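Heads up, one of the protein chains got dropped from this complex, but the rest are sitting where they should.
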Amino acid sequence: MLILECPYCGVKAEETELSPGGEAHLKRFGPGSTGEEFEAYMFARKNPKGVHFERWRHAYGCGKWFLAARCTATLEVFGTYSAQTTEPPAEIVEKIKAKRPDWKGTK
Amino acid sequence: MKRYSVFAIAREALRYHQGWEKAWASPAPKSSYDAIIIGAGGHGLATAYYLGKNYGITNVAILEKGWLGGGNTGRNTTIIRSNYLQDPSAAIYNKALSLYEDLSQDLNYNVMFSPRGLLMLAQTHHEVRGYLRTVHANNLQGVKTEWIGPEKVKELVPIINIDGPRYPVLGALYQARGGTARHDAVAWGYARACSAMGMDIIQQCEVTGVRSENGQVTGVETTKGFIGTKKLGIVVAGHSGQVADMAGFRLPVESLALQALVSEPIKPCMDVVVMANTVHGYMSQSDKGEMVIGGGTDGFNNFTQRGSFHHIEETLRALVETFPMISRLKMLRQWGGIVDMTGDRSPIISKTPLGNCFINCGWGTGGFKAIPGSGWAMAELMAKGEPGPLAAEFNMWRFREGQFIDESVAAGVAH
Amino acid sequence: MSKVASALGGARFDGFASVREIGPLGMITLRAKPDVPGLAAAVTAVTGTALPAQRRIEVAGDKAAGWMSPDEYLLIVPYTEVKAALATLAEKLAGQHHLAVDVSDARAVFRIEGAQAAEVLMKLAPVDHATLTPGELRRTRVAQVAGAFWADETGYSLVCFRSVASYVMGLLSHSATKGAELF
């Protein structure tokens, strides 16, 4: 039963107020893209056992999508941040590196 | 292997059961094998078993990082059915069901397959149409199912409330051949049979790397050292992506928690399996008398084998509405497992970018019921290097091509 | 008889706290970013309040302005004044990217009152009441549906969608039943 703080309204929302939305920072591939690109966009998820960047919507609150950095093995949350970004903010990356020295990064 | 029978029990009883031999051996790994299967769950063991039985390949090791049968094989709700809508699903699940029917005799191990019948309740008109579609499809697939009315449902399940105000029971898809089996026994029975064929089941042996040259696997690094192999099968539901990563390819799979629970045992009251998909709950009664209950998956990636409790509550609300008597039973134990979810919720039994490496994963919430069929098809793939008809459509590239095997289409029923 | 009917026609339940369906209230969903020029003035013109800050609701008599999200406000005015309020907004925000729509009829509004009114909500919403400050508008889940509530001196106002009004009334009544006090 996760708690994630919505970066838009500041509410420490519990999981039942949120909707999960899968992996974050996916790049959309539309017409003209290759089969591999489209597959990567739609299906081939990183699914790491460890640090995961993911989408959540504060569905029963302010309605905004936001992003979270979370460990899928311990459920530790490193931080939440705006959905209007294509990569995790530097301070969250730093925090993860401090807590998970073995982490291989976002790629 | 000494055969099990009532006579063997009697003989052993006279000497206080001191003479039973080990159900399976626990050898140290050899330096190499003709085939290695990673994962000694039901699917991995069944793959090994049919490799030996159908193809005579017995120089096989099954590597298990924990204890055999300790993953999803040992933590599911034991439902067995084959009333699937799509042809490829119906084929493999029906193969599994047919094998289950003879499995106790085949393995000389009572897996307690209990074809007590299985009902999928239709509680909206939309669901009625969906299940009727399934009956028509099943008839053409050679899968015997039928549509039954609410009165017949009540007759089969006296404890059900068929005229609930919100979701009355409008009928059900009924598969009389469906039922349950004892999940642990399936793994143990296969393990004993594999061991008897001379295969090595190596527990507490975690694979830490896959070594390959020129697009061919040469062996695996493990916590018990390097083990060479001519073929590799990856059958590790819940960690498929991690092992695929070691082999250098990515899978269209995500790992989610799926939960189940049992009530305290009561005297027999429900002799069929009931699934209520509109309200997301299913229930059967174990031979011990516990009501075995399952629901839906969590929505986020998770490797902890612990789900979120509100899903248990949702399931129980729905089942209390459907079976009012369970309100005064008590939840004895709840647990979670990690399931692989693919883009169409159907499995992958496939070749991989590595020539002699094969993968079996993505069974979602429907793995247990498929075990014998999955092992059969995976063994064929590993032995021949090409999929047979059972596995042909379950290749890992189908998503890119847009070839979906989507079971949720009829009435929102996933596996 | 007025042709205007609230969702439950003013249903009421008296338990350890009282529950009343009130309304219809005039409500406007105003979507605009806070930095839109003239936004604060437009809101003040309609509700007589300041533009609410994050999670706040500013109340002035029978009017109010609540913060719903970084680009959404809930404006409350008497039911009959909605049309005029929309016209005011259109005028004041002309040329600015915004959206203002009447949602008065899409909502049901409840009052929960009594010394232990908070306990009724504690049974339904995963909200830590100790962290709420006066004048905070909390959007949350009320059992199985979305809702929002805020407190004043005499109790709570709770807003939900109109279509689930009878469900919410059922929840509130069950929760407020005498003998089911939490503390």
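By written order: A, B and C. Residues from 1 in each chain.
As a convention for this text, a contact is a pair of C-beta atoms (placed from the backbone, for glycine too) under 8 Å apart; a residue touches a chain by one contact, two chains touch by 3 or more.
The definition used in the following text is that contacts and distances are computed from a predicted model.
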>> Which of the following is the UniProt-recorded protein name of the chain this complex doesn't show: "OB-fold domain-containing protein", "NADH-quinone oxidoreductase subunit J", "Substrate-binding protein" or "Sarcosine oxidase subunit alpha family protein"?
In response: "Sarcosine oxidase subunit alpha family protein"
> For the chain omitted from this view, which of the shown chains does it touch?
Replying inline: A, B, C
>> With the missing chain put back, one of B:Leu118, B:Leu316, B:Cys357 or B:Met396 would touch it. Which one?
In response: B:Leu316
> Please identify, in ascending order, the residues of chain A that touch the omitted chain?
Replying inline: 1-3, 14, 19, 21, 28-33, 35, 38, 42, 55, 57, 59, 63-65, 74-77, 83-84, 99
> Considering the entire assembly, which residues of chain C contact the chain that has been omitted?
Replying inline: 3-7, 24, 29, 31-32, 71, 97-99, 101-107, 119, 122-123, 125-128, 130-131, 143-145, 161-164, 166-167, 170-171, 174-175, 177-180, 182-183
> Can you name the residues of chain B that touch the chain not displayed here?
Replying inline: 4-6, 8-10, 13, 16-18, 20-26, 66-70, 74, 87-88, 90-91, 101-102, 104-105, 108-116, 123-126, 128-137, 139-142, 147, 159, 165-167, 179, 182, 184-185, 188-189, 203, 263-269, 285, 287-289, 304, 306, 308-309, 312-313, 316-317, 319-321, 324-335, 389-390, 392, 400-404, 406, 408-410
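One rule holds for everything that comes next: only the chains that are shown with their structure count from here on.
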> Ranked by contacting C-beta pairs, which pair of chains comes out on top?
Replying inline: A-B
> Which integer distance in Å separates the CA centroid of chain A from that of chain C?
Replying inline: 31
> How many angstrom lie between the CA centroids of chain B and chain C, rounded to a whole number?
Replying inline: 49
> Using the touch rule from the top of the page, what residues of chain B touch 2 or more other chains?
Replying inline: none
> Can you list the chain C residues in contact with two or more other chains?
Replying inline: none
> Can you list the residues on chain B that touch chain A in the complex?
Replying inline: 239, 241-242, 250-255, 298-304, 308-310, 342-343, 397, 399-401
> How about chain C: which of its residues touch chain A in the complex?
Replying inline: 54-55, 68-70, 72, 126, 138-141, 146
> What part of chain A is in contact with chain C in the complex they form?
Replying inline: 8-11, 14, 16-17, 59-64
